[in-house]
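With one protein chain held back, the other chains of the complex are shown just where they sit.
Right, chain A next:
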Amino acid sequence: MSVNLSTPATTAAAVNPQYAISASIDKIFYGDFLAVRDAVIGVEKGKITGFIGPSGCGKSTVLRSLNRMNDLIPIFRLEGRVDFMGQDIYAKDIDPVSVRRHIGMVFQQPNPFSMSIFENVAFGLRLNRFKGNMHEQVERSLRRAGLWNEVKDKLKQNGLALSGGQQQRLCIARAIAIEPTVLLMDEPCSALDPIATRIVEELMLELKNDYSVAIVTHNMQQAQRVADITAFFSVDVSKGGRTGYLVEKGPTAEVFGNPREQLTREYVSGQFS
């Protein structure tokens, strides 16, 4: 195992009980292509962890391997461990479907189902044979996603008829309705306008009271606004490949204000091309 030991803060992730997810990923392959190496990273309980870095640095790939979304890609292969509450989610006896029910995901493109607003939120509940008061839980989820007041009079309307920002909050409501432990967000604002972005960011800050959140973002201001901890990834193009790896990770203020690595300093100050 070739963990990047120059970042001692990250190695603690593997043992510390304050983490909902702690991953030590040696390698991620797509077929023969080495996409990511040496990413030791955690999602701290009750905090927001931001993944930043240039395009192709593997930050989304790492995020999507935290709830086994990458299993959909047949040539995907991961070497290492991803521990969720003390269980390796890549162990042979783990059902990836139940992993995803505990580790929810919000995607880059808002992707409501082509069904009513109510049914979009109720979907996951029905999937889990939810026994409680469906209407109450749908309302609670929509309230927590900050969408209730806008949609309470049109719950039967198709979710795709909402605006982009509303659709994204509907997707967040859908994800939190089934009470996941961790919420993974893959560039959740990159398809939204600045106002909708701000609303979703405020929402994230509220959500971290109940969930552990990890967010991939291209937007460094966004990372500074919402993330408690920031992980910076970069691309290694030596040896003719394009392999993403974790450069450093720490409290957001430190990563942006006083980074340990020169590469990080260049990136956060905008000198990275």
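The rule we apply is simple: contacts are C-beta pairs under 8 Å (C-beta built on N, C-alpha and C of every residue); 3 or more make two chains touch, one makes a residue touch a chain; residues count from 1.
Convention: contacts and distances are computed from a predicted model.
J.: For the chain that's not shown, choose its UniProt protein name out of "Phosphate transport system permease protein PstA", "histidine kinase", "Amino acid/amide ABC transporter membrane protein 1, HAAT family" or "Aspartyl/glutamyl-tRNA(Asn/Gln) amidotransferase subunit B".
T.: "Phosphate transport system permease protein PstA"
J.: Looking at A:174, A:208 or A:225, which makes contact with the chain not pictured?
T.: Result: among the candidates, A:174 touches the missing chain.
J.: Which candidate, A:87, A:109, A:133 or A:258, sits in contact with the chain we can't see?
T.: A:109
J.: Touch as defined at the start, partner being the missing chain; which of A:81, A:100 or A:144 qualifies?
T.: Reading the full complex, the residue touching the unseen chain is A:100.
J.: Tell me, which residues in chain A touch the chain that this view leaves out?
T.: Touching the chain left out of view, chain A contributes residues 67, 69, 72, 97-98, 100-101, 104-105, 107, 109, 111-115, 123-124, 127-128, 158, 160, 171, 174-175, 178.
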